[in-house]
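Complex shown without one protein chain; remaining protein chains in place.
Letters A, B and C mark the chains in the order given here, with residues in each chain numbered from 1 onward.
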Amino acid sequence: MSTDYRIQELLAVEVSRHLIDEEVVFIGIGTGGPAFIRAVGIPLTACRLAQLSHAPNLVPMLGPLIDPDLDTLPSSLRDDYELVHWHSKAQIPEQEALDVFKRGKMGVGFVSGAQIDPYGNLNIVAIGDYDKPKVRLVGPLAQTDHCAFAKRTFITMEHTKRQFVEKVDFISGAGYLGGPGERDRVGLRQGGPGLVFTDYCVLDFDEKTARMKIKSLHPGVALETVVENTGFELIISDDIEVTPEPTSTQIELIRQRIDPEGLLLEARVQ
Amino acid sequence: MSTDYRIQELLAVEVSRHLIDEEVVFIGIGTGGPAFIRAVGIPLTACRLAQLSHAPNLVPMLGPLIDPDLDTLPSSLRDDYELVHWHSKAQIPEQEALDVFKRGKMGVGFVSGAQIDPYGNLNIVAIGDYDKPKVRLVGPLAQTDHCAFAKRTFITMEHTKRQFVEKVDFISGAGYLGGPGERDRVGLRQGGPGLVFTDYCVLDFDEKTARMKIKSLHPGVALETVVENTGFELIISDDIEVTPEPTSTQIELIRQRIDPEGLLLEARVQ
Amino acid sequence: MATSNASMTGSSNLVKKDKRASLADAVRLIEDGSTVGIGGSLIRRHPMAVIYEMIRQNKRDLTLLGWNNAVDMDLLIGAGCVKAVKTAYVGMAMLGLGHNFRRAVESGEVKVFEHSESTAIDAFRAGSMGWSFVPTKTPLGSGLADHNEEIKFMDCPYTGDPYCVLPAFAPDVAIIHAHTADACGNVQLDSKRELDNEVDTLIAKSANKVIVSVEQVVSEDAIYQNPELTILPKFFVDCVVEIPLGAHPTACDCRYDYDLEFLSKYQEYAKSPETFKEFLKRYVFDVDDHYQYLDLIGLQHLFSIQRPKEIS
Partner (left out) sequence: MATSNASMTGSSNLVKKDKRASLADAVRLIEDGSTVGIGGSLIRRHPMAVIYEMIRQNKRDLTLLGWNNAVDMDLLIGAGCVKAVKTAYVGMAMLGLGHNFRRAVESGEVKVFEHSESTAIDAFRAGSMGWSFVPTKTPLGSGLADHNEEIKFMDCPYTGDPYCVLPAFAPDVAIIHAHTADACGNVQLDSKRELDNEVDTLIAKSANKVIVSVEQVVSEDAIYQNPELTILPKFFVDCVVEIPLGAHPTACDCRYDYDLEFLSKYQEYAKSPETFKEFLKRYVFDVDDHYQYLDLIGLQHLFSIQRPKEIS
């Protein structure tokens, strides 16, 4: 059943399994290279896979662009002319796109960050002391909105000790904050981190402690590799799974129908 | 110099004199008959007269319709098809039209009411005890917004004792409330009633007392007529003017250019 | 461009959710005692067919929310469905007062929460944004601040300026009328339209459930042609009911005008509770559905209010 596959294909298939029918899924745009594959390529491929398997009513939302036809990708996902003309079901002003979050209608928000801590708090604002930062980063974008309002966030990360840290230097996206119940205590009535996807594994969060926990290791990845590349203590339970390999049908779907030009999973530019 | 004229022509000319260049002037729509002439016909005619004399940059605004071409009136001002196709400089969502008031950009709002009191407070909500009204009227519409935010309101009224009352039964549009300084005290930082136009006279408000005062009597109207038809004591100063009669040029302009079909000042329907 | 090959999925019979419903089924979503946000303004694009059906189904104790209402609310009030209204206007435009509204408020049968247009709209806006309250200066000094018991007061935390606050409108159900929708529930309006009714979008987004009646159900491809005309993506919409002339006797932008003749007749009937019962019998209870109602109005008359369509 298994076949040759690339890590981004494994991740796209794995993400797709966790998408629920009828949910709205928000995907950002505007990055390039590996960040583009993580932030746009994998999520979009996963959305289409989900639509074609178990979630025909899933609604991807790329900023103001709602429910585009994923069978007819534009020649470039970064050219406004192409995006505006991409067949989609709605194009709404950005301010109203953000209202969808605040209104509690967002199912999944895809986010990432320069740092993540055991509670899934994210940082894309500054490294080091906030008032005298070692590295100033770009700022929260809509991450604070994703993390406050989406029913759950799917976090795609590079898996290194520099990124998986004991405490983020700035919370630009609220995870479970200091622990269980704390979101509710500050007034965030829903949401929170759902799953974390890296090149090594899939992680989720322990219900009792709200701390990060290994859910599945990708095929061939050793537990030690994950532990060594994580800057805090992960919860390691007895029931760690192996991330399922993509089936040949899924690989065929991705390569022949969803992303034949490599726009999504190889960040090719036509 | 004078010529035959009708009262609505006199009023249109008089209103036009008080419109200031570059101001935005809000005019409602949706009424019929004599109310239409007062609420729409006279204000629109006045706007065009002002544009053609001293205020070329005056901006009339009819709900979401901004700066329509007053030289090409639609065949009906009550037919949405005609209104939507009327040459105008902008059509904006109604919610944004109301934001223009709140943002403090509205120069003049035209309002009316079933009751007005000496301080220019207006009522179009209920006659009698609010909790057990003798007559329930239609509700405030946007009158509360006009009276709170327009730089000044121009009030067009039928002039009877039933309408000019000592105290309105409900304040749907705030005038000077209980007297000088009270608008500011409740938090209304600008605005207030400017002028009141009736078939007998033009009234303004005394600066010291914020009470209504006769500014000018229309030609041929006796002071007693005004006093008899007003249900409260008016300030009567020594310098009451006579409302200027329209010139023959103005009458010609109205009848031949601005309102040749009688759509505005006779509420004719084509 | 990728080739389309459904057989590759092994699930070629995956079907999208069809949100089309019959008028009767859609209106069954509205429970007695609920709050209902009504789209449309003045005598324009109110979801009248839905309202007639609400009367047919004998809804009771409703609280109606709107910002500029007419025959829509007057009818529901006259039929005894309503206990309270929150809006800036209930009247019949150039035809004067809403007789049923007037009687019901004077008798104390219906309670009014007074609003100005901006306070009602901003309450929907807050609801559409998921906030539970909204600040406003509009009611300061007016009778709204005295008599609408929901209005509270606060000072701006920065300037110290006095403000009123209002609770957001968050109706149990919103009912609006639009031009087109696909079966999935993506709702569109023609590009040339009266912009007073843009508030409809806020009303829908503020609600827990949304019923949209449309002139016409169109294909998904038709929606794709002009995505910027979509006022509600499908995830805001619970059901779509196709009802041509569903706003009659109110206007529908550049498609058809309001029916002044019918509305004048309505005003005659509404003059007394007794004659209004005759109206309800004739135009609501004695007709089985919307098409029988239209038959009563008559094809020739309906053609007379048609406008040249501009469907982009």
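What we mean here is this: a residue touches a chain if its C-beta (ideal position, glycine included) is under 8 Å from a C-beta of that chain, and two chains touch if they have at least 3 such contacts.
Computed from a predicted structure; not experimentally measured.
Enquirer: For the chain that was dropped from the view, give me its touching partners among the shown chains.
Expert: A, B, C
Enquirer: Among B:I7, B:A35 or B:L52, choose the residue that contacts the chain missing from this document, as touch is defined above.
Expert: Selected residue, touching the omitted chain: B:L52.
Enquirer: Of A:A46, A:A150 or A:A174, which one is in contact with the hidden chain?
Expert: Per the contact definition at the top, the residue touching the missing chain is A:A174.
Enquirer: Among A:E22, A:E94 or A:E233, which one touches the chain that has been omitted from the display?
Expert: Counting the whole complex, the residue in contact with the absent chain is A:E94.
Enquirer: Contacts of subunit A with the missing chain: which residues?
Expert: Subunit A touches the chain not shown through residues 30-33, 35-36, 63-65, 78-81, 83-85, 91-95, 98, 101-102, 123, 125-126, 130, 132-145, 147-149, 170-174, 177, 182-183, 186-189.
Enquirer: In the complete complex, the non-displayed chain touches which residues of subunit C?
Expert: Residues of subunit C in touch with the missing chain: 130-137, 152, 154, 156-159, 161, 163, 165, 167, 191-192, 195, 228.
Enquirer: I need the residue numbers on subunit B that touch the omitted chain, in ascending order.
Expert: Counting only subunit B, the missing chain is touched by 22, 24, 52-54, 56-57, 59, 65-67, 69, 71-73, 87-92, 99, 102-105, 149, 249, 252-253, 256-260.
Convention: only the chains that are shown with their structure count from here on.
Enquirer: I'd like the Å distance between the centres of subunit A and subunit B, where a centre is the mean of that chain's Cα atoms.
Expert: 58
Enquirer: How many angstrom between the C-alpha centroids of subunit C and subunit A?
Expert: So the centroids are 38 Å from each other.
Enquirer: Mark out which residues of subunit A touch at least two other chains, giving numbers and ranges.
Expert: none
Enquirer: When you check subunit C against every other chain, which residues touch at least two of them?
Expert: Expected reply: no residues.
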